[in-house]
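Yeah, one chain of the complex is gone here, protein chain that is, but the others are all in their spots.
Labels run A and B following the written order; every chain starts at residue 1.
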Amino acid sequence: MPFVMFAVLFGMILINLPVAFALFLVSIVFGFLFWGWGGLYVVFQGIWNLMNNWALVSLPLFVFMSALLEKSGIAEELFTTLYNLLGKVRGSLAIIAVVFGYLIGAMSGVIAAAVSALALIIFPAMEKHNYDRRLSIGSILAAGCLPQIVPPSFNMIVYGSVAGVSVGKLFAGGIGAGLVMAIFFIIYIALWSLFNKDRVPVIREDIPLREKIASLRFIIGPFVIIIGVLGSIFTGMATPTEASGVGALLSLIYVGFRRRLSGKVLAESLLVTLKVTSMACWIMSAGSAFSSVFNGIGGRRIMIGLLSSLPAAEITVLVFSAAIIFFLGMFIDPVSITMIMTPILTPVVVSFKYDPIWWGVIFCSLLLLSYITPPVGLGLYYFKGVAEHVSMDEIYKSVLPFVIIMFLAIVIAMIFPSSILWFVRVLGKV
Amino acid sequence: AQAQTFNFKMATFYVAGDPAFDVANHFAKLVKEKTGGKVNIEVFQAGELGFPVVEILEATSRGVIETAIFYTSYKAAQDAVMALAGGRPGPVFNFDEQVKYVKAVEDIVASAFKRFGVTYIGPIVYGEPEILVSTKPLTGIKDIKGRIFRASGMAAEFYKALGAQAVMLPAGELYQALQLGTIDGLEWTDFTANYKLGFYEVAKHVLEPTKGVNLHSEAAVHAFLVFNPAVWDKLPKEYQEIVKSSCAEAYKWGGEFIANLNKEYRQKWIDAGAKVVQLPQEDLDQIISVGAKLIASYAAKSPDAKDFCLKLIPLWKELGYERWSKALEGELK
Partner (left out) sequence: MSFIDRLNVRLARFLMYLTLAIVLVVVYGVFTRYFIGRADARVIFVSVWLYGSLFALGGGFTLLEKGHVSVDIVYKKLPSRIKRALDIINLLLIIFCGAVIIYVSLPLAYESFLKREVDSSLGIVFAPPIWWFKWVPVIAVILIVLQALSLLNKILKNKTIRKGRDEK
C-alpha cells in the first residue's frame, strides 16, 4: 500500500498541485482509508509538530539575515569583490557557494536555511556575472545539502543514539565526508568551467593591486558576521539555533552601520522571510504528516519484509540499504528515515563486520541525496521558493550532474571505508 | 468459535536504541505468544506516528492508537498527580522498593489517567535513580550553585532550590552544548541513557545517587501502560488478563535488565575517564529538606495529590527511610 501512496503523490505533484497540499491530500486520503480517523488526526499533528520545532526557529533568522544582506546590496558587493579578487579563477562564484555551504554547515543543520540563504545571496551575483544558470543552480543545491552532514547534524545524533555509537566520532566522520563531497563538487565545477569557458566568465582585465587591497573593505563586514556566528557557537555562548539570532542581529547592525538600512530594505527582507519560511515549513508539515501515515499504515513492516526476502549476502545488503534509503528519501523526511531504517539496517550491516561509524556516515550521506533528487526533493523546492523565476525542470536538469557527483563520492567512500575512518581516527579523539 | 484477531498500534516516547524500547518489544512478544498470535502489538518509536510525545495520551484516548506507554511528567503542569507519579525526589532506590511504592499509590495514579481519558493497566518500565552529569568537577552541593544545568520538570525546580539554574534545551542540541560549555551539565535519566547519547565524551564528572539519598529523582516508574478505554473494554477477558500479566512480567524482566545495564554503563563511564562521585554526608540534610519541600508544594495542588504524598510517609518509613518520612511529614503539616 505505501507504494501506491507514493505513486498517487507523484501524480498529484505532476498536475501542479502545490507540493505541500499534494502531501496533505495523499496523507488524508490514505490515512483515512487505511487507518481511519487516526490518519486524519496525524495530519493535524504534522502542522503542530512543525510549529513546535525549536531547531527551525533558526530558519526565519537565517533567511532574514540573507535577505537583508541581499536587499541592502551588501551581498552583491561582497561577491563582486570576491569575483574580482579571484580574477582568472574560472567558476570562482560556484566554488565560493560550496565553501559557504560548508561554513553554514558548521552553524546549522537546517537544509532549508542553507539552500534559501545561498539562493538569496549568491544566486543573484551569479546571474549578474552571466554564469551558466545550470552550474549556478546545481552548485547552490549541492552546497546547500552539506549542512546536514557537517556537524552539528541532528540526523547523526539520532543515528548515534539508535545505533549506540559515539556521536563525536560520527561528527568527525561527517566533517570528513562533507569535506570529500565539497572537494568533489569543487573539482567538478573547476573542470566544467574550464571546458565551457564561454559560459563561465572571468574578469577581462587585471585589476591593479591597490584597487584589490582597497576592495578588501567590502569583505570585512560579512567576514565579521560569519566569525560572530561561528564564534558564538564555538565559545559556548550560544547553541547553533541561537547563533542564527546573533547572526541576524549582527547583520542588522552592519547594514545600519553602512547606512543601507532603509524602511524599504527592512520591509522587503522581512516579507521575503515570511514567504520563504512559510513555504518551507508548510511543506515540512505536510511531509511530517505523510511520514506518519506511511508508518501508521505499515511502511516499516514492508521494509523489514523486503530486507528479509533478500539473500543475506554482504553486497546485496549494502546495495539494498543504499537503494532503500535513496528511494524512501524521495518521499519521506530524513529524520523519519533515520529513525525507521537505522534499527532495521544497521544490525545487518554491522553483522558483516562493517564499522558502525563508517556506516552511520554513509547512511547520513545517502540521506543528503534525497534532498536533491526528483520527484520529491525538498532542497529543490526551497530553491524554487526563493528563485521563483527559475522553472522546475531547469532546476531538475541543473542538479543532475551534482547528484551523480555526490553519488560517486558516496560510492567511493563505500569502497574505501578508510577515506572516512581516517577522519574519525584523526579528529575523533573525544 | 474462532477468536477474533486484534492488531494494536502502541506509541512510546523512546527511540529504538533505548533499553526501554526493548522492554516494550518484550511485552509485545509476550502478549503475542500467550494469545497464540491473536493480539498483535506493533511498537512505535517516539514521534514515529507524527504526534509529539506529550500528546500520547490524547492520541490514545481518541483511538488514534490503541495502546501506549507514557511518562507521566509530560502532564506535570496539567495534573499534580501526574507530576508526582513521574521522576521526583525521594529515597526509593531499586526495583523491589519501587514495586511497594506502586502498590501504595496505584489507585490514585489510575484515576489520574482516567481523567485523561485512558485506562490504566500498570507500570511497565522501571527507571533507575537519575544521575547529574557535569563538565566541571562536582564534590557536593556547593559546586552546584550558580551552574547552568539542562533539567526539566521537577528536576528544574529541585536544582533551582539548590542554587543552580535550569534551562530547557532540546535533545538534539545537548551534546554540543556540553562540548562547548553552553551548559555546565544536565540531568537525563541513568548512566545508560546518558552514555548512549554520547555525553561521556564531553562531560567527565558524574554525581551519582546513593542509597537513602538520591539526587533529584528516586527510582521511578519510567512508563505506565495505558489503553484506549473502548478498545480495552471490547477485549475479551482472557486477553485482558494476558495483557496485564505480560505487562507485569515485562516490568519485572525490564527491572533487572535496566538495573544490570546501568551497572554495566556506569563502568563504561569510568572506563571513558569519568569521575563518578557521591554527595558528602553533610549535604544529605539539605537534599532531604529540599526534596520534601518540593513534594509538599505539589501536595497543595489537589486533594488527590495530597493523598498521594500522605501515602509516601508510611511507605518510606516502612522501607527504612526515617529521615525522609519525617521531613515530608513535617512539610505536610
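The working rule: a contact is a pair of C-beta atoms (placed from the backbone, for glycine too) under 8 Å apart; a residue touches a chain by one contact, two chains touch by 3 or more.
This is a predicted model, so every value here is computed, not measured.
Using the touch definition up top, pick the residue from A:Met5, A:Ala20 or A:Ile157 that touches the left-out chain.
In the full complex, the listed residue that touches the missing chain is A:Ala20.
Among B:Phe13, B:Phe27, B:Phe44 or B:Tyr74, which residue is in touch with the absent chain?
Touches the omitted chain: B:Tyr74.
So one chain is hidden, and I want to know which residue out of A:Ala238, A:Val255, A:Leu307 or A:Ile337 touches that hidden chain in the complete assembly.
A:Ala238
Taking the full complex into account, find the residue in A:Val43, A:Leu78, A:Val98 or A:Ile372 that is in contact with the omitted chain.
A:Val43
Go through subunit B and note every residue touching the omitted chain.
54, 58, 73-78, 80, 82-83, 146, 148, 152-154, 156-157, 160, 165-169, 297-298, 301
Extract the touching residues of subunit A with respect to the undisplayed chain.
Listed in rising order, the touching residues are 12-21, 24-25, 28, 40-41, 43-44, 47-48, 50-54, 56-57, 59-61, 64, 232, 237-238, 241-242, 244-246, 248-249, 252, 267, 270-271, 273-283, 375, 381, 384-385, 388, 391-393, 396.
The rule is short, and it goes like this: only the chains that are shown with their structure count from here on.
Considering the complex alone, what residue numbers of subunit B touch subunit A?
9, 15-18, 42, 44-45, 47-52, 55, 59, 62-65, 169-173, 175-177, 179-182, 196-198, 201-202
Going by the contact rule at the top, pick out the subunit A residues touching subunit B in the complex.
37-38, 41-42, 45-46, 48-49, 52, 54-55, 151-152, 154, 157-158, 160-164, 166-168, 233-241, 288-289, 291-293, 295-296, 301, 336, 339-340, 342-343, 430
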